[in-house]
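All protein chains of the complex are present and in place, except for one that has been dropped.
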Amino acid sequence: MPEKRIVLGNCGATDPNDIETYLGKGGFKGFIKARDRLKPGDIVDQVKKSGLSGRGGAGFPCGLKWELARNAKAKMKYLICNADEGEVGTFKDRYILSHDPFGLIEGICIAGLAIGARQAYIYLRAEYHFLNDPLCRAIAQVKEKGFLKHLDIQVFEGAGSYVCGEESALMDSIEGKRGEARYRPPYPQARGLWGQPTIINNVETLMNIPHIIANGAAWFSAMGTAKSKGTKVFSVSGDVSKPGVYELEMGSSLKELVMDLAGAVDIKAVQVGGRHGNIIPGHMIDIVLSYETCLGPGAVVVFNSKRDIIDIVHNNMHFLNDESCGKCTPCREGTEVMLEILGRLRGVEGAAGDIDALEDLAQTMALASLCGLGQEAAVPVLDSLKYFRAEYVNRIEQSLFLRSYLGEELSKSKEGER
Amino acid sequence: MGNVNVNIDGKKLRVREGVTILEAAEANGIKIPTLCHIKDQVPTGICRVCVVELERSRTLVGSCHTPVSEGMVIHTHSPKVTAVRRVIVELMLTAHTGDCVNDTNAENCVLHNLASDYEVGAPRFNVKVPRFYPAEDSNPYVRRNLSKCILCRKCVRVCASIPGKNILSVGYRGFRSKIVAGFDEALLSEKCRDCGKCIEHCPTGALSAPVKV
Partner (left out) sequence: MTKETSSITSGRAELLPALKRELKKNGCLTREIMDTVAGRSGLPLNEIYGVATFYAYLPLAPLGQYVIKVCRCLPCDMKDAQAVIGGIKQELGIAPGETTADGKFSLELVNCIGACDQAPAMLINAKLYGNLTPQRIVEILKSY
């Protein structure tokens, strides 16, 4: 399947600094239709019927979430666009924000109408500070056109924390607290920001909205698989000749993405990042990409046969350990212990019980962590142990041999001294 | 609010809607361990030792904060739950650099007791640099030995619930998290009075009343 650019359709085709170019391409038609011809309930209905699911990682049905927020009774409701994009290997939201901010703002405008929010935030990660001013200017242009009478949009910048992309931590961060996860229920759509019903959607999710409203739910749900509708934008990096952002219909294969489009050869494994991701060994490259199989936020990192799997998992763990919020025990302590074990394995200093310990820790973290970060940390460990166990076993054997060899050498040299 | 039917460890129960799984279990004589929970305060779900198995849920759920709902089937001590609790306690002991063997007060340590209940011996795990802090004796009312702290945050919460107090917070993040006073400094006696609430709630020997000489 070739690329199918819907979300990215206007990227490169319009000028991100000039709303007129966006309007010239049919921009804000979806919004005008939603505002003038549809009731809020109808908008929610359309989104529900389209089968759109969240693109931030969890794949939760977007329309269902909106309906809950819409039906919640409250004076104030909030809408948050999650532009914290911190997953290692994702950069699609950066690409969208820099090339088509108007598409996103139109999506936010429509979502605001649908759920009855009067205040929206775009939570932008601190690393994307360079996008803050352009985004604010784009919002100002939309306001000038009179499309923002119902809604105020503010850009809220983070301060360097991956876990703040997790929806509950994100809300704590906006509330001026440490960005730590909260337990659920209550879910944000019932009690979110400052205790009010709140909808949090990823940038890419919201980018789909104007197209669904303009072209109809049936048009959208005709694309994809049984449970994953529409397209997905992937960020591809690692051992590929053409790293970058690719948009494919849901249900395309990993092979099409990384080999045909991104030009990967000699693949040892591919990491599809996130809690709902996996490490996929080269021989399974035909796997279909959808929420039924494996799909997080769409971070795809390719490893060729020269890469060491333990190095890869260690680097993953280093990141997650550094970004753990530290609130719950399994993740705070578990990532630290796993890092210690993986660090030793990397330095050929493994011990006999290491594999068991990694497995026990991963199970515990996947089952008992408070949020997706701790659960996510288990994924690369369990997958690599599933597909590349021999490498761990070898490394431990090498370690044991090295230790006994060095031990003998040491005692020999001591004997020599005597 | 009405009542709902739940099944806990095979017992069919009718409990008030809105109570947590922990409350429902306790009211019916089923004990679930907790470390961070303070009765009648808003739960936090930090320590995770109270997790239970909820049928049809992908993960275990924290019983201290999950409200019951109609038809829930819950296992509080299934093999899966016990295995997870053991690893969590083992993790707490790993980072816990206190010298508890010689501690005369060890039988009052909730963590210590939980470890023996779950038959957790010396932990198998290691960390590169344990959380070690010198014990702090500067305050006449509270002795702090943060090397024994398991970051349950009970002290932070009870202190904040006393009007005009709120002198403790969590600082830093991840494994390096630490309970801090002021600008991460010694607990000042002009701010801290002898209410003893934090000592009362601390599940380990991290906070104690100074030994009078």
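First chain written, first letter: the chains are A and B, and each begins at residue 1.
Simple rule for what comes next: a contact is a pair of C-beta atoms (placed from the backbone, for glycine too) under 8 Å apart; a residue touches a chain by one contact, two chains touch by 3 or more.
Just so it is clear, the structure is predicted and the values come from calculations on it, not from any experiment.
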Next item on the list: With the full complex in mind, choose from A:137, A:307, A:346 or A:403 the residue touching the hidden chain.
Entry: A:307
Notebook entry, point to check: Given the contact definition stated above, which residue among A:45, A:157 or A:292 touches the chain not shown here?
Noted result: A:157
Note to self: If I consider the whole complex, including the chain that's not displayed, which of A:118, A:177, A:389 or A:412 touches that chain?
What the structure shows: A:177
Checklist line | Touching the absent chain when the full complex is considered, from A:100, A:166, A:239 or A:336 | finding: A:239
Next item on the list: In the full complex, which bits of chain A touch the chain not displayed? Write them out.
Entry: 85-91, 93-94, 125-130, 157-162, 173-180, 235-239, 243-245, 271, 301, 303, 307, 312, 315-316, 318-319, 322-323, 325
Notebook entry, point to check: Which positions on chain B touch the chain that was left off?
Noted result: 166-173, 180-184
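We adopt the following convention: only the chains that are shown with their structure count from here on.
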Check: Which bits of chain B are touching chain A when the two form their complex?
Finding: 43-49, 51, 59-60, 62, 65-67, 80, 83-84, 87-88, 91-92, 94-95, 124-128, 150-151, 170, 172-177
Checklist line | Contact set on chain A toward chain B in their complex | finding: 161, 178, 182-183, 185, 321-330, 332-337, 339-340, 343, 353, 357, 360-361, 363-364, 366-370, 375
